[in-house]
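Only a single protein chain was left out; the remaining protein chains are all shown in position.
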Amino acid sequence: MKPAPFEYLRPASVDEACEALASDPDARVLAGGQTLVPMLAMRLSRPSILVDITRLADLQGITETAEGIEIAAATRQAVALKSDLIARQVPLLAAALPNVGHPPTRARGTVGGSIAHGDPSAEIALAATILNARIVYIEDGEEVEFEPEDFFIGPTVTMAPMGGLMTRVIFPKKPAGRVGAGFHEIASRRSDYAFASAGAQVVLDDDGACVQALLGIGSVGDVPVAVDVSDLAGTRLTDDDLKGAIEAALADLDCVDDLHATATYRARAAKRLAFQALATARENAA
Amino acid sequence: MKTDLTVNGRTYGIDVEPRTTLLDALRDGCGLKGTHAGCEHGVCGACTVIVDGEAVRSCLMLAVQSDGLDITTIEGVAPERGELDVIQDSFCETHGMQCGYCTPGMVLAAKALLGVNREPTDEEIRDAISGNICRCTGYGQIVEAIRLAAKRLRESNALAMEAGE
Partner (left out) sequence: MNADTKPRFLSTDRRVREDKRFVAGSGRFVQDLDRPGMLHVALVAAQHPAAKIVKIDASEALAMEGVHYVIDGAELSAAVNPLMNGLDTPNVRRFPLAVGQNRYAGEWIAAVVADTRALAEDAAERVKVEVERLGFLTDAEKALDPESTPVHPEHGSNLLLDRTFDWGPVEDDFARSDETLKLRVTWGRNSTVPIETFGVICEWNPWDEVLDVWASIQMPKYADQIARALKLPGNAVRVHYDVDVGGSYGVKRGIKQTVLAGYLCRKLGRPVRLIEDRLENMRSGDAHGPERIFDIEVAFDRDGTVNAMKMRALDNAGAYAGRAPFQLGKPIGAIVGPYRINSVQYRAMSVTTNKAVQEAVRGFGQSPTNYAIETMMDRVAAHLGMDRLEFRQKNLIRSEEFPYLIPSGSTYDSGDYHAVIDKVLATADYAELQAERDRLRAEGLCAGIGIAACLEPSGGNSAFEPLLNEKNRTSTWMEGCRVNVDALGEVTVAIHTTSSGQGHETLAATVVGEVLQMDPDRIRVVRPDSLSSLPGNSPVGSRMAIMLGGAAANAARELIRQAVAIGAHLSRADPAACRYEDGTVVTPDGTVTWDEIVDVAHRRFHDLPPGTNPGLTANFIQQVPTGTALPKDGKVQMYPCYSFEFHLVLLAFDPVLAKPEIRRYVIGHDCGTVINPHIVKGMTLGGIAHGLGAALLEEFAYDGEGQLMTQSFLDYLMPSSHEMPEVEIVKHETPSPLTEFGQKGSGESGYLGAPAAISGAIHDAVSQWGIHLNKLPIRMSAISDAIAAAEENA
């Protein structure tokens, strides 16, 4: 199981990386490699050249700006998991990250790579979808931004511009008020690609009433989806409130069927996990 | 492509194709056969090595990416030839292996864990090795080995502190 031959380039700058990517349609970005390298090994991916961005300082780091929390694309998942800034300001992402792979894959896998791959079961992609993070690419020297809902269009198919390079993902900072997040997923082995996953964030006012509730489902269909549970605003988020909102929001969820999990299972599991995610978010906000 | 790998404190100048994984480079380029190929697609963990303090899968890294990184393989764990470090010795004490094929990866996953966590819970131990598949042991004696190693490391630490080190 050896990859087909390719060239390797380690650019000195983002510009050089962009140039290399733009000049060859078969060039691919190599970031953490945790998804790409297995595809190379199985010869499912046959790039002409790999552009290794892992050491570009401009693509590393987590910073707070007025716009939000910016995670540079090549920031490793393990670094994000340890980030106080993310824990404080993007609690839903913080809740999602421990579910990403295993310690050794998080040590190399990157935040941007996970999003760029567009796997419907990717936890970071789901968190980005729920929070409506902005995905920033450089294309032809210009920054282009995508909203997750537009970016993810099918299983491992995205709107990423040909020859472009993702530079960062901007997660909005958590809103004012008491904010809680929850993330739950299910697979036959923990850390596997999930059969269904759910993330939620709620904001409570000082009285404990819900100001805002967000919910998203991953792994069941072609792309991670944010679903509308805005009806929860104004409620006390009782179990019945949650169940009612989930029933309505997930009534027409598209689910896929495969060897490991049926579509009917995924649909049922999504509701159960959605409840767990919202309930956890509620507890964490309290 | 020529590249320099820093493995167990030593520099190996090797010439590899870009497609050569770190795993294959360690085995064939550096002659370090203790790192094992299990699945070559990043699932089983047999090829685990420590890179800059963290356990990673060497089948998912390219050799040409790895210059300048501080790489530790199983050959770099024992203090001297014929001697064992505390973690290795603990694996022997509890028989935390059978066929020995996943063992180097397990020992290194344990080493990475104990490098940052001297008092891991069983849950943390199981999480640290969850990406390393062992088909022989059912993990019980591996968990025991890591538990024992943690205890021994704590004790030797305490002794060293007492001695004023």
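Which chain is which? They are A and B, in the order written, and residues in each are numbered from 1.
As a working rule, a contact is a pair of C-beta atoms (placed from the backbone, for glycine too) under 8 Å apart; a residue touches a chain by one contact, two chains touch by 3 or more.
Bear in mind the structure is a predicted one, so any value in this text is a computation, not a measurement.
Trainee: So that we can see where the missing chain sits, which residues of chain A does it touch?
Mentor: So the residues of chain A touching the unseen chain are 1-5, 42-43, 186, 188-193, 195, 259-262, 264-266, 268-269, 271-273.
Trainee: In the complete complex, which positions of chain B touch the hidden chain?
Mentor: Residues touching the hidden chain, for chain B, are 17, 19-20, 27, 32-41, 43-44, 46, 73-75, 77-78, 84, 88-89, 91-95, 97-104, 107, 122, 125-127, 129-143.
By our rule, only the chains that are shown with their structure count from here on.
Trainee: Report the inter-chain centroid distance for chain A and chain B in whole angstrom, where each centroid is the mean of the CA atoms.
Mentor: The computed centroid separation for chain A versus chain B comes out at 30 Å.
Trainee: Please give the residue numbers of chain B that touch chain A in the complex, ascending.
Mentor: Listed in rising order, the residues are 1, 17-19, 21, 24, 40-42, 45, 48, 51, 54-57, 59-62, 64-65, 109, 112-113, 127-128, 130-131.
Trainee: Touching chain B in the complex: which residues of chain A?
Mentor: 1-8, 10, 30, 33-34, 37-38, 40-42, 50, 52, 54, 78, 101-105, 107-108, 190-191
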